[in-house]
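Missing here is one protein chain; the remaining ones are kept as they sit in the complex.
Order of writing sets the chain letters: A, B and C. Residues in each chain are counted from 1.
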Amino acid sequence: MDTERLIGENRDVWARFVPHPYMVKVVGDPGSLRPWVLEDYHFVRGGAIRFMLALASRAPPEGHLDFLLESTHRLATMEVPIFLEVSRDLGGVDLGREPSMATVSYVSFLNHLATSMDFVYGGAVALFAEEWAYYQAWKWLSGKSQHPVLVRLSSHWSSREFCEYVERLREMVEGMQGDQKTAAGVFRETCRFELLFWDSLNGPDTH
Amino acid sequence: MDTERLIGENRDVWARFVPHPYMVKVVGDPGSLRPWVLEDYHFVRGGAIRFMLALASRAPPEGHLDFLLESTHRLATMEVPIFLEVSRDLGGVDLGREPSMATVSYVSFLNHLATSMDFVYGGAVALFAEEWAYYQAWKWLSGKSQHPVLVRLSSHWSSREFCEYVERLREMVEGMQGDQKTAAGVFRETCRFELLFWDSLNGPDTH
Amino acid sequence: MDTERLIGENRDVWARFVPHPYMVKVVGDPGSLRPWVLEDYHFVRGGAIRFMLALASRAPPEGHLDFLLESTHRLATMEVPIFLEVSRDLGGVDLGREPSMATVSYVSFLNHLATSMDFVYGGAVALFAEEWAYYQAWKWLSGKSQHPVLVRLSSHWSSREFCEYVERLREMVEGMQGDQKTAAGVFRETCRFELLFWDSLNGPDTH
Partner (left out) sequence: MDTERLIGENRDVWARFVPHPYMVKVVGDPGSLRPWVLEDYHFVRGGAIRFMLALASRAPPEGHLDFLLESTHRLATMEVPIFLEVSRDLGGVDLGREPSMATVSYVSFLNHLATSMDFVYGGAVALFAEEWAYYQAWKWLSGKSQHPVLVRLSSHWSSREFCEYVERLREMVEGMQGDQKTAAGVFRETCRFELLFWDSLNGPDTH
């Protein structure tokens, strides 16, 4: 699978995404990050962790199972506490609220992929798309604000460690044999859900 | 599970749904049904059939497996040809186009439910919600137009046979033991996706 | 996928299978078919139907979904009644008894394949192996006994219709792209479970 091509074919999405208007707003007003805390907490807790577990459970033992298990473990033990910490720092975000339809849709899309398609084209491509997008979004923000919450977040998702993790995902996808057209479809749909997620944060409350 | 309560708790959704502004538009201009043909074709072909198969594959053999298998078979052999027929009658709708994000989201939500939750609260409640909503929507339209396509569609989804099928789904849900609160959550989320589906048909093209 | 090669590589299994000593015994004493009625009823009702539904739910809509749905529907409406009929003709077999470990294992193996591997190598190859083996077993028996129950059964599983179904499965597997080695592994394991199933019918009661 040619990941450069997957990324290149979605320039129209990246143009709307890096930077996303919501990120621009957040730089000017870090308090506007509050809906993101709720939505991304649900995305990770209720969605991404399950998605990665489902993916790992279908990975060949000799293949990427250990890598995916290790990554899920890190997500659960390192990223989930970040949301709790940032929620506190922003004066308390009610994490018990229902997530938006955009978040529920994105989470459903990823988890359906992980169980319906085979390991290759399904989750692996989508996981790379999702994490690559996250890396781009937060790298853009890096250095643009001295607000401790934004520094905290961008230093996590644009760190060397996170970058290496995204590169490892890219290698996993690169090493896969299969139909580039199917992979391109999954990649693009994931990008569109990522964009929908950020659009919904910027728009009126959709709860 | 108390289905009257499930329906009663979602009066706010039904108020926006029966009739939905898109249905009102369709009565005045049957040609505006064209995006619906594309989206519902994908919903049924790429989504509902898989969802019902996944649900049936997890149903106890002594329980609802036969009913769900029979219903899926009817969906595939009776409803799919309706979309092809109506597409022709409306001058040809390109069914090869990608469905909207609303459709992909709804389909993902249902299929994720079918594999992630247990049989009871997952798909069964969602399937009832979805079909009940469809029955209400098309029953409203019934008799409001003499346009052959609308007569064809409303006569199918408000037929005695379809009504009996929806009642059978209701009995299945009624007969289930379990936590009403979880069921209510699934029912409400399904209603919101149904509404999102119709809203997207009425809005600007979201492809 | 080269199905001739898949079949050819398992000559050692077929040598023990066509005819299987249990089948030889059944020709001499049709009453010894009673444990088979129980086990195969459970295999079909509790196992093969779910397996095929799970497989169909993951098939591409443009691909084999309709064929698999149609085949499952026929299995449920045509084969299940055969077991009830034969149970009656053999003086009543208690179909409520627990199936043997061999049957539970075989059913688990198939269903796990259907959800864990991708569509191609998982269920499709296994389904072909299973049905091909059944066709061989009953074709051997065909004409060897005038006992009405054996005539009934062999006329079903060695009929032209069943033969065409098995050929259609073969074409499905032939048309698949993918790693022959993985397919060979799945094919062989399915053959071994098929053999285990027949061995268990011939051996001491394993309940």
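One rule holds in what follows: a residue touches a chain if its C-beta (ideal position, glycine included) is under 8 Å from a C-beta of that chain, and two chains touch if they have at least 3 such contacts.
These numbers come from a predicted model, not from an experiment.
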| item | value |
| --- | --- |
| Touching the absent chain when the full complex is considered, from C:H20, C:R50 or C:R170 | C:R50 |
| Option touching the unshown chain, where A:L53, A:I82, A:V151 or A:M176 are the choices | A:L53 |
| Candidate in contact with the missing chain, chosen from B:S32, B:S116 or B:Q180 | B:S116 |
| Where the unshown chain meets chain A, residue by residue | 45-46, 49-51, 53-54, 56-58, 61, 65-66, 69-70, 72-73, 76, 114 |
| Where the unshown chain meets chain C, residue by residue | 50, 101, 104-105, 107-109, 111-113, 115-116, 189, 192-193, 196 |
| Chain B residues that touch the omitted chain in the full complex | 57-58, 115-120 |
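Criterion: only the chains that are shown with their structure count from here on.
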| item | value |
| --- | --- |
| Chain closest to the assembly centre - both centres taken as Cα means | B |
| Same-site or different-site touching of chain A by its copy chain B, using the half cut | same |
| Interchain centroid distance [CA atoms averaged], chain A/chain C, Å | 44 |
| Centre distance in Å when chain B and chain C are each reduced to the mean of their C-alpha atoms | 35 |
| Chain A and chain B, separation of their C-alpha mean positions in angstrom | 30 |
| Overlap residues in chain B, where contacts from two or more other chains coincide | 50 |
